[in-house]
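With one protein chain held back, the other chains of the complex are shown just where they sit.
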Amino acid sequence: MREPLIFQLSRPGRGARAQWPPTVSAPAVPEGLRRTQRPLLPEVSELDVVRHYTRLSQLNYSIDTHFYPLGSCTMKYNPRACNAAAMLPEFAGRHPLSSPASGQGFLACLYELQEMLMSVTGMRGVALSPLAGAHGEFAGVAMIRAYHRSRSDMQRNEIIVPQAAHGTNPATASMCGCIAREVAVGPDGDVDLAALSAAVGAKTAGIMLTNPSTLGVFERRIEEVARIVHQAGGLLYYDGANLNAILGKVRPGDMAFDAIHMNLHKTFSTPHGGGGPGAGAVGVAARLTPFLPVPIVARESSAENGTAASYRWLTERDLPQSIGRLTSFAGNAGVLLRAYVYMRMLGREGMQRVGEYATLNANYLAARLTQLGYDAAYPQRRASHEFILTLKRQAHECGITAMDVAKRLLDLGFHAPTTYFPLLISECLLIEPTETESKQTLDAFVAAMAQVLREAQQEPEQLRRAPHSLPVRRLDDVRAARELDLTYKSTDG
Amino acid sequence: MREPLIFQLSRPGRGARAQWPPTVSAPAVPEGLRRTQRPLLPEVSELDVVRHYTRLSQLNYSIDTHFYPLGSCTMKYNPRACNAAAMLPEFAGRHPLSSPASGQGFLACLYELQEMLMSVTGMRGVALSPLAGAHGEFAGVAMIRAYHRSRSDMQRNEIIVPQAAHGTNPATASMCGCIAREVAVGPDGDVDLAALSAAVGAKTAGIMLTNPSTLGVFERRIEEVARIVHQAGGLLYYDGANLNAILGKVRPGDMAFDAIHMNLHKTFSTPHGGGGPGAGAVGVAARLTPFLPVPIVARESSAENGTAASYRWLTERDLPQSIGRLTSFAGNAGVLLRAYVYMRMLGREGMQRVGEYATLNANYLAARLTQLGYDAAYPQRRASHEFILTLKRQAHECGITAMDVAKRLLDLGFHAPTTYFPLLISECLLIEPTETESKQTLDAFVAAMAQVLREAQQEPEQLRRAPHSLPVRRLDDVRAARELDLTYKSTDG
Amino acid sequence: MPFIPHTEQDVREMLAAIGAPSIEALFDEIPSGLRVAALPDVPPGLSELEVMQLMAARARQDGRPLSFIGAGAYEHHIPAAVWSIVTRGEFYSAYTPYQAEASQGTLQSIYEYQTMMASLTGMEVCNASLYDGATALAEAVLMAVRANRRSTAARILMPRNLHPHYRAVALASASNQGLQFEQLPYERGTGQTSLEALSRFTGQDFSALVIAQPNFFGVLEDVDALTDFAHAHGALVIAAVNPIALALLKPPGQWGAKGVNIVVGEGQPLGCPLSSGGPYFGFMTTRLEHVRQMPGRIVGRTVDVDGRPGFTLTLQAREQHIRRAKATSNICTNQGLLMLAGTVYLALLGAEGLERVASLSMQRTAELSRALTAVAGVKRVFAGACFHEVVLSLDRPVAPVLQALGARGIEGGLDLSDYYPELGPALLTCATETKSAADIDSYAHALSEVLRAARAA
Partner (left out) sequence: MPFIPHTEQDVREMLAAIGAPSIEALFDEIPSGLRVAALPDVPPGLSELEVMQLMAARARQDGRPLSFIGAGAYEHHIPAAVWSIVTRGEFYSAYTPYQAEASQGTLQSIYEYQTMMASLTGMEVCNASLYDGATALAEAVLMAVRANRRSTAARILMPRNLHPHYRAVALASASNQGLQFEQLPYERGTGQTSLEALSRFTGQDFSALVIAQPNFFGVLEDVDALTDFAHAHGALVIAAVNPIALALLKPPGQWGAKGVNIVVGEGQPLGCPLSSGGPYFGFMTTRLEHVRQMPGRIVGRTVDVDGRPGFTLTLQAREQHIRRAKATSNICTNQGLLMLAGTVYLALLGAEGLERVASLSMQRTAELSRALTAVAGVKRVFAGACFHEVVLSLDRPVAPVLQALGARGIEGGLDLSDYYPELGPALLTCATETKSAADIDSYAHALSEVLRAARAA
């Protein structure tokens, strides 16, 4: 059943009137500043709205309805308690500029979150305000630049990224006014050390790495990488997108990273919300703490008079070398509260288990799928929390693509893995099951993948024409980009 | 996609452990009273539970997803604000035996609800505790019996119900130890007055009526009905299931009813919840007030010292002639709060509009459908908030049944109307659109009904084999009743 | 027009289709003398903002006292997932699954519920909820009279240590059908049903015996002896139980030699907010042999025309919409959404989670009892094992003590003076897993201060 656009449900004069404040006197807007034509907003009843968006929601695949092994995105179960706590009226209703006196409970949560994030990453300072992973990357690279600048080391404007890096890494480098320089990855998935040594130098501001890398393997020579970069005068930035793999097993700080971001919406299970919000808290080693973005929560214990500790915001005044303010207010506070609740529920043992079972699930799935006849991109390597299959062989033999496999999986009741990332591996699927999925679910996915493989060999049209059973069939992306239709016009009907 | 039973997802040792309190010392249950074998509850993760019930939910039709013109059930939009208010932590967390001192806010809502229900029904007393319509009927008939008994009029044990009455009416009579006596309905849908006059007498305890009746028409000679019953010494009971039709237009009290119930889950839009909860508040004329069930909220204004009014519960002590207590506590308080919020949002004008637009929608739909070629059961009558189509002719001509039409409507994206009720009208559909549905939705339903009629004539198999596109096709009810399978056994696999 | 979508143009077109000059004209069959023009006593409408502000203010007025009241409704933790599932529109705004094909979500969840509750109580079948615990008992009593063909007495033995409200509801619900209730006293020392008093019915005809486990005092009954006595007299046995307690206690299906006949109880502890008394749900399970006497809806598993499994309402011939005056009950709308909450709760807790909740509740009540009886003037009234509530006696009248505690934000329990005057100043108090050691301490501390002040006064 197709759902019309909300505008197509609209009728002049209709309205969800319980939402309208009672009529008020005409507003005192000066003549020339007044709006003369109403915006194109639907005129619909409350039932229209509820029914429309409820029906739209049902067209989505989501964690709550489907296995969602989207590599690099850590689509794990989002506990409902996190939402319930963050939406408590006192938290949801608190103004960002409220005085800290009326926010001690809230600030205590944030402070403890900062502390826990330091503990699990081995960093010495944390700022919570960045609003997503890429925003955290920006903060991190900006701190690295500020660090070099503070040492009058002005020419360092190159950021090294491995070939397989996520697009946000080079894009962040550019946003920070740096030049992104790619280094090659060896056939085993680890960074090519020779290439790295050749790349570093007096212009090196730093390197951005995720470990495990986007290739789904742990960068084994991370200590040598660190040595090479540090010796060249550069700093190490850790892209925390893959932190789930190693939570409680090995810490970025111990790997000698100087700055990191954490995707709280991945590792710490805040909801992805159909695209966001996220939270990209940053952590730093001691030398970068002066540069952290503001605000940050500080705790002041009044030891002498024995009263409880109190919390306050640190601002530019407290941190004069800060890279400054990156957000309207204090960051995605509601997301931070959700992550805090999640971390408190897991506790120290629970956090260690995250890395363990995420890794177990990925290795199990990798083993089962390669046994079926799929090709792992790095068959000799342990999978981390995710792994890559390459369908190069099937593309050649059966004329199907990774995209065809992805679409066919949708028919079979599974969200597709990440496709065509990293770009380095052709016809790839990046598969991340996460620790919250059960063996049964993984086995069902294996069965679906077996069916797909059979179809690829015996009736590849099934794949090429997939999906068959979704609300729409394969969409014309080329037309979407050529004949831009980005808004509904009232003349569309 | 079929969804397995939650038990089929279960694996020994699995659990949603964030829900488990930490281990505690072994409980001090005496040997012989101890449980030795665990109950068959699933061992599943929190994600399993959320995903399972989310997926199950998507198998339902509901007001929030579909037009749901289920006659006699008033499936109108349930405003979300009502739920939000009733679930405020203070209301949701309040213990039923809490002292009134810590419940003045709550009791004020209930008191005002009682007052508003009296205003809209014209009754002199209201008790909120009955838990659904049928429970209210029980209270009403019990009050009628108590009234006769209080006058030592002991032999009155007959309850008259019209032929077309809802099943709960005669069943209630029996539950109250009365004999249900049916009176015929005339060809115009009104009660046969001659039959009524013949039926009443010294054994008549009362009559149960809904007006508009279950035939979807207003009982025009209600004043004569009242006179006949009252003159015979009986009382009049109003089944409020159809109150939506006349809200703000005519009041049961003014029609000389002595006792009524109101289905707050119909007229006052509390959710139906897949079967319940409801609330069946009762209202009475002056002579029945001493018999109301307890508890009831009373308001005590301390006029002398000028302090605010205070509220308290009336119990058997205050109402020694009460029929007593019908509920564990004070009734479905959370439902009552939802109804209260709804009534406050509608206000006096909004309530009048309910009857008006519910009636407009029903008459419009009746007009359109009869124009299509469907037969109204009472073509000469105004529809009330609902109306009956009879498919006798189509059954004869095309060999289809009302059930076939109902099932085919499901395919077309509409919940079916009520079928085979009232039993009086063969092959009937009882259609109640409610006031919250728009003309567009009604028009879409008309279009679907046109398609159904066309199919009935041209390809009746389409109907007989419907539904085609739902999660299951037509179910074997006979087998369900013969080979009872009412619980899953762990041996079922 | 809140919640009414009609535009002026809609109304015009609709009236034209009907052939009526006005909406008013649609009411022309109503005798004009009966019509009302307005509802002046109803206040004018409020916007959602205004009504939410009003409700928030009233909620704030009531606050959130620290409550130690049990007495049939218990504060247990409700996992956040429960109500986020239950309030999904597809569950919340559907009705009884009359159209099975379009209601498989509701139907399958009921089938799962039936399975869970049958197993928890040790019985074979379960219905899809009754109104609440007390009405479930009333229905059980009526059902027992119908089901017990051997007895002609319509006489029910009912213990005085059953919840007083349940007794009142049974009386109000069943007395119109001429049922008689005999009260069984309890032992003053233990709070258990008096076996001696029961033995006075030896050889007599009665339809059923009711057993509460745990009973209203939180005391555990000798259920085997009671059950066997009733069965020996050809009577049926009705168990009224707390579903959380059953995680630890022998299920009624195993009481005595043959197990009970009907089990009922209040489903509230399973995921339903206290909410001033409702909505909750009554549960009822029974043996297969009695299923045709059971009131309420029942879901069965069957197959569709393609042979695929599916779920549907079954045994409807028991119900009012088919059997009318001869139905097993008049119940129609039940407490479906709350039953769903119970199902999700049980699925989340599982057997072990439920056991832990029950154990911790028992433990907390033991701690509470210890802490309060350490206060001068406070004593336990009954000896022996108790589930998560306990009766304590005070050396002062209870009502003013509770009031003074209330002023300190503590609800101390239920004053039993009205219900059981023979106990003197007695208090029924309760602690579940939601009460911490600190909560218990603050209650004990407040109580000792209040009692000290009362003595000083």
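By letter and in written order, the chains are A, B and C; residue numbering begins at 1 in each of them.
Just so it is clear, a contact is a pair of C-beta atoms (placed from the backbone, for glycine too) under 8 Å apart; a residue touches a chain by one contact, two chains touch by 3 or more.
Just so we're clear, the structure is a prediction, and the values are computed from it rather than from any experiment.
Here one chain is not drawn; of A:L215, A:I323 or A:I388, the residue touching it is A:I323.
Within the complete assembly, A:I246 is the residue of A:L209, A:I246 or A:V282 that touches the hidden chain.
From the options C:S67, C:T87 or C:T343, the residue with contact to the unseen chain in the full assembly is C:T87. Set against the missing chain, the residues A:L56, A:A202, A:A309 or A:A447 yield one that touches it, A:L56. In the full complex, chain B makes contact with the omitted chain through residues 11-14, 16-22, 44-48, 50, 54, 79-81, 83-84, 89.
Chain C residues in contact with the hidden partner, per the touch definition given at the top, are 48-49, 52-53, 77, 79-80, 84, 87-89, 433-434, 436.
Criterion: only the chains that are shown with their structure count from here on.
Here the spacing of chain A and chain C, counted between their Cα centres, is 45 Å.
For chain A, the set of residues touching two or more other chains reads 11, 14, 18, 45-48, 50, 54, 79-81. In chain C, the residues that reach two or more other chains under the touch definition are 1-6, 10, 47-48, 56, 79, 81, 89-90.
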